[in-house]
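Missing here: one protein chain of the complex. Every other protein chain is in place.
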Amino acid sequence: METANAIEIRDLDVDYGSRRILSDINIDIRQGEIMVIMGGSGSGKSTLLRCILGLKKPSAGHIYMLGTDICHTSNKKLYGLREQIGVAFQGGALFTSMTVAENIQLPLREHTNLDENTIQIMTRIKLDMVNMLPYENLMPSELSGGMKKRAALARAIIMDPKLLFFDEPSAGLDPITSAELDELIVMLKESMKMTIVVVTHELESVFAIADRIAILGEGQLVQVGTPEEIKSSTDERVTGLLNRTPRKNNVDKDVHIERLTRDKE
Amino acid sequence: MIKAISNLGSYAIETIEQIGRTFNLLLIIAWKMCLPPYQIFPIIKQIYFIGARSLTVIIISGATIGMVLGLQFYNTLERFGSVGVLGSAVALSIIRELGPVMTALMVVGRAGSAICAELGIMRITEQVDALECMAIPPDKYLVAPKLIAGIVSVPLLNFVFNVVAIGGGYFVGVIMLGVGEGSYVNGMIDSVVWGDVRLGMVKSIIFGMLITLICCAKGFYLHLSQYGSQGAEGVSRATTDAVVISSVSVLFFDFLIGALMS
Amino acid sequence: MKSNLRYEINYDVLDLSGEIDLHHSPELRKKILGSLKNKKSLLINMQEVSYIDSSGIASLVEGFQTAKENKLSYGLLRISEPAMQVLTLTRLDKVFSLYDSIDQFQSQLQA
Partner (left out) sequence: MAKLNIELITGIFVIIGIACFTWLAISVAGATFSEQPGYSLTARFSSISGLREGAVIEGAGVRIGSVTAIEFDPDSFEAIVHLHINEGVPVQEDAIAAVRTQGIIGEKYINIIPGGFEELLTEGMEIYETESAISIEDLVSRYIFSSDG
């Protein structure tokens, strides 16, 4: 049953040992929209992504992806779901023992019995989309940072997934490649009707691609809204992020001294 | 003082956890291997890396150890005037004991460390998570072929080792030191019973599984161990750990199987 | 995906409708290559195609290649909006010869 929302996150809590990393997160991501999850470092946005991908079990809460709660479902169903999603990891996570083409073809070889020609053509189509066609037979170690990310993107979209996830796509990219990547993400949304979730803190690309933005601060959900709502927000954590003001650490002196001197528990 | 004890405690918990995870990995793989789809080529590829590539190491070490045994046994037996037994002495000690153990230790050094490092690096560069997100079970796709290849290759390497070592003993004993060719060969043939060959085989099958399992588990679960957060250095530490633990468990199980089976 | 093949004098028309995804594209590929094998030009009616993914596109491309090798003409008839978008995304819209009506294809065939 295709609900309006591709992903629904219901009061999600995540603890790491005794520390609470995420508390009470509620986000809905609608079908066919680009949702950007933004937040400073340590705000728990990568952990949230890992929970959505089912790589980390949250301590409490539910995540409904395409109608199934991935926190309480059988492995078989989870794997069925995962065939419909694509993930581009921050470092690219390409398999270093395979060429770029083999990397991209792996999901096809594992999950479909398509003919060899079809697989070859599909790979070239996707490589051409991220204009990586000339580098088809290179090994990942021979690629630059930008090329690795584009190859990872090609691998993520090889199966024409319904959901696409990016972990810091434009981190470490020069502005031009980053802009190209943003343009490609928007095109993917429009023509392939994909729902795209991007975890980043690069301001330029956020406003270039986001339909809606969710801002995380220290494990709490600060605000969810359209770019305009976020821009007009008064919450200083949001404005701090937007106009890049460093966090003033106005903690009183006794607490500060105590924090510096107590030995590691 | 309390800190030291608590460290000891956490170390003990960590070790038990690792043993649990390793055994758990074995069960998962045993279960998942029965489910389709079956892939043969990855297994062949791993047999190539674990077995074929270790052939030279095994042949060289086999020959040298055979020669050393030939020499040492000759010196000892000469005092008892029964040098004729050299053939059976060399053959028996290699087939029952030295063959399986030395092969296993050689394979740990050459292939075991490579397996652990490879899986460890794949873990910290998120390649394992990438597999997971592509709905390809990483334990079945990465670990299972290595485990099966280990169980198949180590016994084969063991037999090659035995033959080469016996040849080495023959070379020293008969050609260099002049022990009667007939007594060396017949002595060996008379004294070695199928039971000895079977014992050596069982040992090397168990060693094959043991070292691949430990090395795979050490690398595959790197992120859960305390080395997980130390990046490349964590991988190298885990690899040395894997080699040490595998070697020690090979020696321990060698005694155990020897005691139970003979 | 539903498809049926109409035989004309010196060309075939393949009517496609519904969704073409990973599970259907092998069937589509068999149909395309099958009809091209008996050395007849092929026109593919894509009007009711509600969704086509890259494996479907790949089958079309393969058909295009085989047609070119056997010097047969090969075209797409009245492409639906979603299919056209995917073609533009994959920069293949300029590759295929697109037709609005069958007689347009026929006239091109005689020329």
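So that you can tell them apart, the chains are marked A, B and C in the order they are listed, and the count of residues begins at 1 in each.
Just so it is clear, a residue touches a chain if its C-beta (ideal position, glycine included) is under 8 Å from a C-beta of that chain, and two chains touch if they have at least 3 such contacts.
In this text the structure is predicted, and so the values were computed from the model without any measurement.
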Interface partners of the hidden chain - shown chains only, full complex considered: B
Touch criterion as defined above, residue of B:V57, B:A114 or B:V163 at the omitted chain: B:V163
Candidates B:A91, B:C116 or B:I245 - the one touching the absent chain: B:A91
Residue of B:I189, B:L224 or B:M261 touching the missing chain in the full complex: B:I189
For subunit B, residues in touch with the removed chain: 41, 44-45, 47-48, 51-52, 55, 80-82, 84-85, 88, 91, 95, 152-153, 155-157, 159-160, 162-163, 166, 188-197, 201
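By our rule, only the chains that are shown with their structure count from here on.
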Mean-CA-position distance for subunit B and subunit A (Å): 42
Subunit A and subunit C: spacing of chain centres that average the CA atoms, whole Å: 36
Where subunit A touches two or more other chains, by residue: 111
Contact set on subunit A toward subunit C in their complex: 111-115, 117-119, 121-122, 125-126, 128-129, 158-160, 187-188, 190-193
Residue ranges of subunit C touching subunit A (in the complex, touch as defined): 21-22, 25-26, 29, 53-55, 57-59, 61-62, 82, 85-86, 88-92
Residue numbers on subunit B that touch subunit A, as the complex places them: 37, 121-122, 125-127, 129-130, 132-137, 141
